[in-house]
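Note that this complex is displayed minus one protein chain, with the remaining chains in position.
What follows is chain A.
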Amino acid sequence: SRGPVEQGPALCVLADSREVCSGPGVISCLRAEHGLRVQVCALGTSDYIVSNRLAVDRVLQSELQSPGNRNKLSQRLQRLQGSFERICVIVETDRVRPGETSRFFQRTQYYDGVLSALVQAGIRILFSSCQEETAALLKDLALLEHRKDAAIQVPTEPEGHRQDVLSFYLSIPNLSYGAALNLCHSFGSVAAVANSSVPALAAGARLGRPQAEELHRFLRHDFEPQLLPQPLPAKGK
């Protein structure tokens, strides 16, 4: 079943730098087992970006069990919905630490409520029992998106001047890392982006219509200094 990956250039997945610590098994398995190109970068919003439109968050089952995490998770997923057309959550079974007997998973009403809310919000849910399975699911998703012509196909490591341009695009609200990379490669300059129409932005950045409209609006937004919150926000938020 690994056949399709080996044809042509390797599929590319972007991984958030935090995943190097929290999911090392996922990243190494994606590279070694499935032959994917994994680019680690500061995504900030999601754990993985699998295509131009799909973001994947890896969540431990225990995190869905405790109401304490609810705000964090909902803020995260709401932000993702601002930047991506599709969102998937992989619910991974917690690892049993050495010396710990396998904990019995006590399913709570709260847990069922979280799942129901995710379903109703149109967020795709996959279940995994370990990091290796999570990697296999990410590969399946990347492959599926590739078949639908949504794969990430631009170089993921801009150099020199392009790095500054990338930081510029990344600072735009609700613009995903993938869309920023696409802007870098599809347009010769920032001015070309600023002068583009909504359809041209959608095509060049591989964005959906609403996101392209938001980007267009942002670039042409008329700045009103009086509307800045007082005192001015500190540099770097």
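Assume contacts are C-beta pairs under 8 Å (C-beta built on N, C-alpha and C of every residue); 3 or more make two chains touch, one makes a residue touch a chain; residues count from 1.
To be clear about the criterion, contacts and distances are computed from a predicted model.
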item	value
Per UniProt record, name of the chain withheld from view ["FAP24 protein", "mRNA export factor MEX67", "Trafficking protein particle complex subunit 6B" or "Translin"]	"FAP24 protein"
Residue touching the undisplayed chain, where the options are A:Gln39, A:Gln81, A:Gln153 or A:Ser186	A:Gln81
Listed residues A:Ala10, A:Leu60 or A:Leu126, member touching the removed chain	A:Leu126
Hidden partner chain, residues of chain A it touches	70-71, 73-74, 77-78, 81-82, 107, 109, 112-113, 115-121, 123-127, 133, 136, 140-141, 144, 164-165, 167-168, 171-173, 190-191, 194-195, 217-225, 227-229, 232-233, 235, 237
